[in-house]
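Let's turn to subunit A:
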Amino acid sequence: MSTFIKDYIDREVMTRRKLLLAGAAGMATLAAPAIFGRGQARAALTDPAIAWSYRDRASAYWNAVVSGGEAFVESIGRSKSDMVNLISEGSSEKSLADIKAFLAKTGGNCAIACDPNDSPNARPVVEAVQAAGAYISTIWNKTDDLHPWDFGDNYVSHMTWSDEQPSEQTARILFEAMGGKGGVVHLGGIAANNPAVERLAGLQNALKDFPEIELLDAQPADWDTTKAAELMSSFLTRYGDRITGIHCAADNIAYGVIEALRAEGITDMPIVAYDGNPEAVKLVMDGQLLATVFTNPYWGGGISAALAYHAAIGTFKPSEEPQEHREFYGPTVLITQKDAAEFKAQYLDATPAYDWTNFWGPSNGQIQYR
Partner candidate 1 sequence: MKLTRENVIRWAPALVLLGLVVLFAAINPAFLSQRNLARIALASTPAMMVALGVTFIIVMGSIDLSMEGVVSLCAVLFCLLFLRLGGSLGAGAWLAIPAILLCGAFFGWLTGMVHVRLQIPSFMASLAMGFVGTGAAVLVTGGDIVRIEDDVFRALLTWRILGFPLMVYIAAALVLLAWFIQNHTTLGRNFYAVGGGEELAHASGVNVRRVRLAGFALAGVFYAIAAIFQVARLGQAESVTGANLMFVAITSVVVGGVALWGGIGGVLNAVVGVLIVNVIGNGMVVIGLPNYLQDGLLGVLVIIAVVLSTDRRLVSFAK
Partner candidate 2 sequence: MYQLSSVDKKFPGVHALKAIDFHIKRGEIVGLVGENGAGKSTLMKVIYGAYQPDGGQILIDGKPVHFANPRQAMKRGIGMVFQEQSLIPNLTVMENIFLGYEAQFTRLGVVNWKAMAAAARKQLAKVKLDIDPATVTSALSFAQRQLVELAKVLTLEERVEGDLVILLDEPTSVLSEDEVKLLFKLVRELTSRASFIFVSHRMDEVMELSDRIYVMKDGQVMDVVARAEADASAIQHKMVGRHVDREYYREQRQKPYDRSRKLFEMRDVVLPGRPHKLNLTLHPGEVLCLVGTEGSGREAILRTIYGMLAPLSGHFEMKGEALRGFNPRRSVAMGVGYVPRERKIEGIVAGMNVYENMTLSQLGRYSKAGVIDVGREKALARDWISKLSIKAHSEFADCGNLSGGNQQKVVLSKWRSGGSDIMLLDHPTRGLDIGAKEDVYDMIRDMSDDGTGIVLVADTLEEAIGLSHTIVVLKDGEIRQRFDCQPGAKPSLYDLLHHMI
């Protein structure tokens, strides 16, 4: 087992005993102020409803997020169906409307984990949650000027994944496989999405160290398999043999690329992807992908719900936490052909048991803005 993953898992998975110790310590320090009822709206909620607001049920990524959320809900002795699914279907408008409806339904007695779908949507969502006295943790999308610490306790945390560095790592793996020279094309996500921007930036960083590699083209494939296949075939026409490596912004895109190449009888093209979905991991094991990056959506899904919930019931008081506990990067694991099998055994064949009160253990440091 590669040391990287081993370390990672060790960091993330705690034994039951450790949990109890840490938990007890946490309670002791945090419970006191809660009892005395400080705080703006209300100090703590009892038995808040829990909801996850996310894009759709049509992708492996969000399915993993939801499973993580459900695992957390079960860990506090409730049933899976107690977690309410608010599905935005890619519409910021619906995302906001659903969250407000949920706030109204519960009268603010709720904890919400949320991907606001588009970064500008984060502000009204958070404002609504604060106004209702509920608690929210967000992931992925928020604008740079919006910070949890500006909202007291109600905006518990924001987690995102710094995609730039892992993307740079996959790019380096790709370039090395290309022998340090040749032409590369990048197939990106929806152009305005933050992850799409960062993943392209990572590629560009890596390019600086490989002067003999040329970025032939970078175009959005909208996270879409079909569009990726069509874009890839058009790239083949435009650049033909000059393409010696392919950098994909997502696993879904890589599937389309691989199939477009398969149609042409090309099977030995170096390709890297992102997201670490089960199918992609298999492709890495088969050698069809060089690498992908796992962002552990299962953990992200669980811990976001956990953060909001525990803040809500007063397990800890967000405003007393340091900023690196309010805005932080999620874990990223590079999966290469060397360690894919172990990764699969660890994460896909069995679901690791996470300690849902170890909020920041596997996180990756405070979010940096530029």
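By our rule, a contact is a pair of C-beta atoms (placed from the backbone, for glycine too) under 8 Å apart; a residue touches a chain by one contact, two chains touch by 3 or more; residues count from 1.
Basis for inclusion: all candidates are chains of the complex that A comes from, given by their letters.
Owing to the predicted nature of the structure, the values given are computational and were not obtained by experimental measurement.
With subunit A as reference and 1 or 2 as options, the touching candidate in the complex turns out to be 1. Those residues of subunit A whose C-beta lies close enough to touch candidate 1 in the complex are 56-60, 62-63, 191, 217, 219-220, 224-227, 229-231, 233-238, 240, 255-256, 259, 262-265, 277, 279.
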